[in-house]
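After the structure tokens below, expect a handful of questions from me.
Left out: one protein chain. Kept in place: all the others.
Chain IDs A and B follow the sequence of writing; residue 1 opens each chain.
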Amino acid sequence: MVATQETIDKVKEVSSSYKYGFVTELEAEKAPLGLSEDIVKFISNKKKEPKWLLDWRLKAYKKWLTMDEPNWAMVNFPKIDFQDIYYYSAPKTKPKLNSLDEVDPELLKTYEKLGIPIKEQEVLAGVAVDYVFDSVSVATTFREKLADEGIIFCPISEAVQNHPDLVKKYIGSVIPIGDNYYAALNSAVFTDGSFVYVPKGVKCPMELSTYFRINEQNSGQFERTLIIVEDNSYVSYLEGCTAPQRDENQLHAAVVELVAMDDAEIKYSTVQNWYPGDKDGKGGIYNFVTKRGNCLGKRSKIAWTQVETGSAITWKYPSCVLRGDNSVGEFYSVAVANNSQQADTGTKMIHIGKNTKSTIISKGISAGKAQNTYRGQVQIQKNAKASRNFTQCDSLLIGDRCGAHTVPYINQHTPSARVEHEATTSKISEDQLFYCLQRGLDTEQATSLIVNGFCKEVMKELPMEFAVEAQKLIGISLEGSVG
Amino acid sequence: MQHSLKDDYANCVKNYTNQFKDNSFRKLACNDFKSWPGPREETWRLSRLGTLSRKKIKPITPNLQKTINGKSKHIGSKIIKFVDGAYRGDLSSEMPLGVNLSSLNDSESLEYLQKLKKSNLNHHPSTNVSLSCTPSIMKLTVKKNIKVKDFFEIIYEGGEESQSVHPVLYVELEENSSLYLIERFNHFSTLAMPLQLTEIRNKASLNSIKIFNDNKETYNLSAHCVHLSEESNLNSFSLIKGGMFTRSETHAYLNGCGSKLSLNGIYISGNNQHHDLTTAIYHDVPDCISKQIVRGVLGGKSTGVFQGKVRVAQDAQRTDGQQMSRAILISENANANAKPELEIYADDVICAHGATVGELDDDQLFYLNSRGVPMDKAREILIKAFLEDMINQSVDNSLHDFVFKEAELALSSIIIKETL
Partner (left out) sequence: MSLLEIKNAHLKLDNKNILNGVSLSVNKGEVHAIMGPNGSGKSTLSYMLAGRDGYELEDGEILLDGKSLSEMEADERARSGLFLAFQYPVELPGVGGMSFLREAVNSRRKFLGEKELDHLAFVKEARKEASKMFVKDEMLKRAVNVGFSGGEKKRFEILQMSMLKPKVSILDETDSGLDVDALKIVSDGVNSQRNKENAIVVITHYQRLLDYIVPDFVHILSDGVIIKSGGPELALEVEKNGYSGLINAA
């Protein structure tokens, strides 16, 4: 959750003018249960989409029908009935609360531990609905500022209407509709998501955050994000928030595509804290995400940083296709799995261009009965001469009922490249714990401190304001795992 | 539907077993072989059998009179020979006191099958086909407390084009015994499917060297299942250099506390060769140690695959599992694949793996160049050092020269090609 006092002030400033502006649009309309060609048409029609996009969706739907759910990940869950899901429902309004006193005290405790300011807590918990809508206005204000720089930052549904050429050119260009089962599903039924376009030579002056539209659109379970950064440009994009997120939709299958041209750089940071379910994993979110960046241009760079603490099941491999010569891909990940959570996450680095470089730093923490798997592929293709990869995967086990797994795939087809992979698995050392206890820290503090130390290399890649909360989040996620 | 040739092979195997009773181990094994594993099977994704499955092959009928004029000298002092997959007592040495070599009867063979079915080699084609078609399962037993001083050498040879051979071996080291075993695969057949089960009882110790040097057209799909009991020890080293397609798959089960395993290997590949070293190490009980070092040198258009899984069960506390693989590509068209895998369910463990793929170290090459050593020579020196260092760690001193020479022969052919 990223918000500053400035944001809050802006919220107040612009609130009056938009007081009721969005309410009517929020009236829910629901498509019938299940998935069919008609549902795909319904969604497209609802969004008033051009024919090419409808055709594209239908093609994806047909492809999806021929595909099987992937079964190679080390996750177990009951079979999903894809006909028992609503694929379109307009966003629901949260129940209106009058003050924080009406909010679940457990939730408030977590907010407090995360150090989220009161005003933001209200926004998050759905108190004072005005604020929620005002955040839309804030986004509008920011958007105007961005527009001055020529940057487009808007919901993808809006981009389809206003910038159809760009969307048409790039959607599905990084992750083809038939890439995998969930990506095909998303392509058929995605409801909304973000669109970012940074023109040539522009360094985006602020961190773009989904926070600014958190309640603007409930983009739902099939989110689609597309970010295009032209030559010599830069953008940093933050997704998710540290505050626990509950959602009635159990299945989430988002798709994120990034495109970086010559000398462009995209930094994409995620903090994922979806509801993990209860101690037995009941009711948690299934998070099946496809994220991929295309380093199309020479010397382009894409860096993924993720802190994954939520969801019952995480299935996620943010990847980089290093097509441009001298392009750079980075992946920094912390995945915490506690209780009955299952995480199978990692990355793919596909080296195609010459002299491309990739770095993978993965820190997995397993506690309780959780299973945490790093799965990663490094592929050096024939022409990727003099390319380099370095991978470091460390796993930490807390308790003797959890599992930590490392499954790297290395495929190298050119001699002048070098791939190095290192992995370690260990538990929190008793010596370290005792040392901290002897200085007066309690077991949870000590664990949080040691685990955060273990994750340091990744955490330092997060934008500053995110990092502090993410550190606390790791401690909170591990509560009850020791002692 | 078009009748594919791979079904032909399955049919041949089936026809062969039709002469046996339904409850015979051959029939049971045969029932589990439908066709070759396809690329969608995770452990065969990197080693595809498409070309093999399109070949017309059938299981061999061993010629028990055949002798092979081998060029290579024997290194062991006790020789055991398999020709066309059949044990040949007339060509083998007498077994010394305390060592027994005999074929299994039907009920023992059934037991053998069941043991393999309980392992993760249960779907391996060699398990099912070789048990269907083997002339007989040979068992080598080292009796309790016997420490065998002689080097034992098993030579697998013979085989014909368009045929498959099926030597099946069972090695048991009884309590507190020890053995040094060298196995050499020199098949001429299109396909060789050696199968082995090794049981190392409490406090017993096995040293093993395998050299895969089949004919250049041969596919070798070796499958080996090892069980280690309490405080037992296996020190194993494989050199893969021959054949068109060689895959050595070993599954080692550490199911006795305090057992120790070292599972090292080298592959040297050139031309269109495909070499695959696949291993799985299962730590099922506490206080075991496994170490693995794998190195590969790849020239020509060859492909090298190393798949190494280490699984540590929840009870296997205080496990020490270390694995290191390194491949060097010396040609533009060579390919290296590695999949080192850790699957850990116990918390008090020290497990680590490392894998690198690349070319020779520039600094080292430059250093040698600066001392007047020409580039080609420098590369050769460094590659040899890369392998020799590892052979030193893996084999007995008295066998070092022999093993190194075997490696050197393979190397010289790929290095010469690269520099031409």
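Simple rule for what comes next: contacts are C-beta pairs under 8 Å (C-beta built on N, C-alpha and C of every residue); 3 or more make two chains touch, one makes a residue touch a chain.
Model, not experiment: these values are computed from the prediction.
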Neighbouring displayed chains - absent chain, whole complex: A
Hidden-chain contact residue, picked from the options A:Asn45, A:Asn383 or A:Thr443: A:Thr443
From A:Trp52, A:Phe77 or A:Phe434, residue that would touch the chain that is not displayed: A:Phe434
Interface with the undisplayed chain - residues on chain A: 429-432, 434-443, 445-446, 449-450, 452-457
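One rule holds in what follows: only the chains that are shown with their structure count from here on.
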Centre-of-Cα separation between chain B and chain A, whole angstrom: 44
Chain B residues within the chain A interface of the complex: 42, 46, 314, 317, 327, 329-332, 334-359
Touch list for chain A against partner chain B, complex: 72, 74, 380, 395, 397-427
